[in-house]
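I'd like to ask some things about the structure below.
The complex is shown incomplete by one protein chain, all other protein chains being positioned as in the whole.
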Amino acid sequence: MRAGFGVEKRSTLSWLWQAATGVLLLPLLALHIIANHFVVTGGERNFAEVASYLGNPVIKVLEVLFLVVVTSHAMLGVRSILFDMGVPRRSRPAVSWAVTALGVVTVAYGIWLTITISR
Amino acid sequence: MAEEMASGRRRPTRWLDLRGRHEGAWAYALNRLTGIGLVAYLYVHLGVLSLLAHGPSTWNSFLATSKAPFFTALDALVLLGVLFHSLNGIRLGLTGVGAAVRWHQLLLRSLMALAVVLFLVAGLLWSIRG
Partner (left out) sequence: MTEEAASIDLEVLRYRPGEQARLENFSVVVAAGAKVLDALDTIWATQDHSLMFRRACHHSSCGACAMRINGRERLACITAMADAAQEHHPIRVEPLHNLPVVGDLVVDVAGFFARMTASDLVITRTAEPELPVSVDRLPPPLRLRQVVVAEDLGRFTRFESCIECGICVSVCPSMAADDGFLGPAALAGIHRTREATRDPMESAHLLALADGDGGVWRCHSSFECTASCPQAVDPAGRIMSLRGQIVSRRWGRLWRR
């Protein structure tokens, strides 16, 4: 009866990445929220303030890093929920690829937006 | 329903039925719900940010509308979701590798208390700055 239950796949890594991105999000998210909503009077940066904020190369790197980490965490979570909601095992690789693709597109869009604004 | 009972076919939405369930199950359901909500928010947020690509006037006039109480309420909801998900996430990360499992309920309660405190602090800061 052992053969009925999978021994081969490595789910550990997915969980560990989920946990690692989560941990990284704690400082990154805090920084993002504070810098964008609790520094400027009015709580929201107008266009000029956004452009000057993103003009700083360190900020650019941090915000892109934040986007990569939050998107990874989100995609891993979505994938986990989809698997739990009844995606059959044979379709799981396809779902993983789809979710990865969505993540890549999301990050690409964010990088494009960052470049466009700080031009 | 009869066929489902006979086959023991899975009910992937059962995690939403919290009748007779304990704290841990509530935390699990809320973590998943806030997760889904935050993913939706991520894309709403990225969509809104696209206005920045259309130049200062588009963005700044959007900012004016975002002062409406509806948006502030939405932001507060998002913040609550973020606080719950991230603080409970710490608990999941710890217990998930075998640490502090015995104290998972205590952890849950203390972290939720912290979430409330942080939410109130944020509200206070917002009313000063906003």
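In this document, chain identifiers A and B correspond to the written order of the chains, with residue numbering beginning at 1 in each.
Here is the rule we go by: contacts are C-beta pairs under 8 Å (C-beta built on N, C-alpha and C of every residue); 3 or more make two chains touch, one makes a residue touch a chain.
Worth saying up front: this structure is predicted, and the values here are computed from it rather than measured.
K.L.:
So which bits of subunit B touch the chain we can't see?
P.N.:
Residues of subunit B in contact with the hidden chain: 1-2, 5-8, 10-12, 14-15, 19-25, 27-28, 32, 92, 95-99, 101-102, 104.
K.L.:
By the contact criterion defined above, which parts of subunit A meet the unshown chain? Give residue numbers in ascending order.
P.N.:
1-2, 4-12, 14-16, 83-86, 89
In this section, only the chains that are shown with their structure count from here on.
K.L.:
When the centre of a chain is set as the mean of its C-alpha atoms, what distance in Å lies between subunit A and subunit B?
P.N.:
That gives a centre separation of 15 Å.
K.L.:
Name, in rising order, each residue of subunit B that touches subunit A in their complex.
P.N.:
Residue list for subunit B touching subunit A: 10, 12-13, 32, 35-36, 38-39, 42-43, 46, 49-50, 52-53, 55-56, 59-60, 63, 66, 82, 86, 89-90, 92-93, 96-97, 122, 125-126, 129-130.
K.L.:
Within their complex, state which residues of subunit A touch subunit B.
P.N.:
Residues 15, 19, 22-23, 25-26, 29, 33, 37-38, 40-44, 46-48, 50, 70-71, 74, 77-78, 81, 84-86, 106, 109-110, 113, 116-117 of subunit A touch subunit B in their complex.
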